[in-house]
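Note that one protein chain of the assembly has been removed; the remaining protein chains are unaltered in position.
Up next, chain A:
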Amino acid sequence: MATNIIELNHVKKNFGRTQALKDVTFNLPAGQVLGFLGPNGAGKSTTIRILLGMLKRDGGDATVFGEDPWHNDLAIHPRISYVPGDVYLWPNLSGGEIIDLLLRLNGQDHNAKTDALMQEFEFDPKKKARTYSKGNRQKVALIAALSQDAELYIFDEPTSGLDPLNELTFQQEVLKLKKAGKTVLLSSHILSEVEKMCDAIVIIREGKIIEQGNLAQLQHLSRLRIQVQTDKPLSALQKQPGVYDWHESDAHTQADFAVDHDALAAVLAALTPLGVVDLQSTPPTLEDLFLHYYSDQGVSHHAAQ
């Protein structure tokens, strides 16, 4: 088994009376790209700040490269490259100056990769940070992080201000990192991005990890969407356990509903005697998965499993 770059075990964090993290447990093996998902305020940025040794955890264990990030930040930081969720820059410095500075503070320097990235992102390094748009501030952090040679890349909602073209550039860069065997932790709200790039995902909600695994596994865990047409009226099916979100036609012979994987066999058995004319099933998209897990219903459903 590959070594874990990040290990989190029952990590807790309180800010005064708010419990930002209640129980965060997950691992990130070397060479993996992990999508870190969750609704606003779920605790993604807080988890990342703990991994960077910026916040002191109130319970549990955390290691990065096998080191405690709070005590040994000096040992882990040179091996990490980080892009924060909100990028704020010294207003009087130009973007180019800040990129060079960030690289140098990590013992590296402006390199060919930096210039290449500036071109790809169509970034003007001469402007003062004060005058940059949100997307351009984000680019400063991205260019500095991507042109740094590191083992672990941590991105906290890196594309939140980028236009689709630059977003694509970012995705290509991450795929390059993946090919080069780097480890990436990517927090994001953009599902297509996660679907394209990530080997596995972790979902956090209200400070707790509620699901983790690779995409296929997770899709399996959640419901299928079924459209069906029968000869005889099928309204009775609505009462069947494991069936949700029921919509039927006026003639009661067409329906559109969601069904739990484990209830599928029972539902099909109930459908057969009704004379199935047409049946389509769609696998859940990540979007369905999201809505499933982000809503309260998702949690109670999950707890019931």
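Criterion: a residue touches a chain if its C-beta (ideal position, glycine included) is under 8 Å from a C-beta of that chain, and two chains touch if they have at least 3 such contacts; residues count from 1.
Methods note: contacts and distances are computed from a predicted model.
A chain of the complex is left out here; the name its UniProt entry carries, from "Ferrous iron transport protein A", "Carbon-monoxide dehydrogenase large subunit", "ABC superfamily ATP binding cassette transporter permease protein" or "Spore coat protein JB", is "ABC superfamily ATP binding cassette transporter permease protein". Set against the missing chain, the residues A:D23, A:D73 or A:E195 yield one that touches it, A:D73. Touch with the chain omitted from the figure is made, among A:A62, A:L102, A:L146 or A:V259, by A:L102. By the touch rule set out above, chain A reaches the unshown chain at residues 49, 52-56, 73-74, 77-78, 80, 82, 84, 86-102, 104-107, 110, 125-128, 130-131, 141, 144, 154.
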